[in-house]
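Pasting in a structure now, in C-alpha cells, and then I'll have a few things to ask.
Of the protein chains in this complex, all but one are displayed in their positions.
Let's turn to subunit A:
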Amino acid sequence: MKDYRYIPDTATLRLDTETCIGCGLCQTVCPHRIFVVADKKARIEDRDACMECGACARNCPVEAITVTPGVGCAVEIIARWVNGITGRTVMKGCC
C-alpha cells in the first residue's frame, strides 16, 4: 500500500522460482500486489509490503511460496506470550 509502509526486512515471504509454474494465482490473491508474473514465472516485487497473510502460499498449486502466516496483531502476540509463560490459555486473542 502506498500510503502505509511497515517495518522493512521482517517479512518471512520466500519464493522458489524454480518450482513456480507461473499460474498467476499469487498475483491475484495478494492484497498488497507483491507479485508480478512475467514469462511464466512469478517475481516478488516488494517484499517489505507483505503482511504475511499467507493467501499466496495457500493458493500456490505447487507450493513454491513459503511464508510464516499469521495476523499482525499485538493483542494476539501478547496473548501468545502470556499463555507461553504461564503454560495455560489465560488470554484469548482478539477477533
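One rule holds in what follows: contacts are C-beta pairs under 8 Å (C-beta built on N, C-alpha and C of every residue); 3 or more make two chains touch, one makes a residue touch a chain; residues count from 1.
Rule of thumb we're sticking to: contacts and distances are computed from a predicted model.
The UniProt record for the undisplayed chain lists the protein name "CO dehydrogenase/acetyl-CoA synthase delta subunit", from the options "Branched-chain amino acid ABC transporter permease", "Peptide/nickel transport system ATP-binding protein", "Aspartyl/glutamyl-tRNA(Asn/Gln) amidotransferase subunit B" or "CO dehydrogenase/acetyl-CoA synthase delta subunit".
On the side of subunit A, touch with the chain left out of the figure occurs at residues 1, 3-7, 10-12, 25, 28-33, 49-55, 58-59, 61, 68-78, 94-95.
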